[in-house]
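With one protein chain withheld, the remaining protein chains of the complex are depicted in position.
Moving on to chain A:
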Amino acid sequence: MAITININGKNETVDAAAGTPLLWVLRDHLKMTGTKFGCGVAQCGACTVHLDGEPTRSCSIPHDALDGAKVTTIEGKEGKAAQAIRDAWVDLNVPQCGYCQSGQIMSAVALLESNPTPTDQDIYDAMSGNLCRCATYMTIRRAIKQASTRL
């Protein structure tokens, strides 16, 4: 059954099997590969998108539950917090391989949008679900703080 989802401000009509997670609709049906596949079980955070503004693991949300919902992905995320996070990420050279960073950035932007001056503990709470095998964790922490000062 065709479902219409608002993705990055654009209504997309998707005809995928019932229960297909948003992740695979984005990646395979809409060819939007900025949102990454890491574990499929909401444990690594690589697939994080914003669903009605909330950071959400797209691998574990059936797309057919999203009729009329607003989804924002790394490709379409804009705004003050997003710009500050991207600037800090570039300035501090946060990524190593970069594969987890779409999800890291989406989690970090959501954090700053709800809490522009996070403490270390706020950062850990918001970012704990995003794994990075290259271990860029300490640079991420610095970058979120830097972005916070420039909001």
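Some notes on this structure:
The rule we apply is simple: contacts are C-beta pairs under 8 Å (C-beta built on N, C-alpha and C of every residue); 3 or more make two chains touch, one makes a residue touch a chain; residues count from 1.
Simple rule for what comes next: contacts and distances are computed from a predicted model.
Name of the non-displayed chain as stated in its UniProt record, restricted to "Signal peptidase", "Amino acid ABC transporter permease", "Spore coat protein JC" or "Aldehyde oxidase and xanthine dehydrogenase molybdopterin binding": "Aldehyde oxidase and xanthine dehydrogenase molybdopterin binding".
Touching the missing chain, out of A:Ala16, A:Leu51 or A:Ala110, is residue A:Ala16. Considering the complete assembly, chain A touches the hidden chain via residues 16-18, 20-21, 24, 27-29, 31, 33-41, 43-44, 46, 73-75, 86, 89-90, 93-102, 105, 121, 123-124, 127-128, 130-141.
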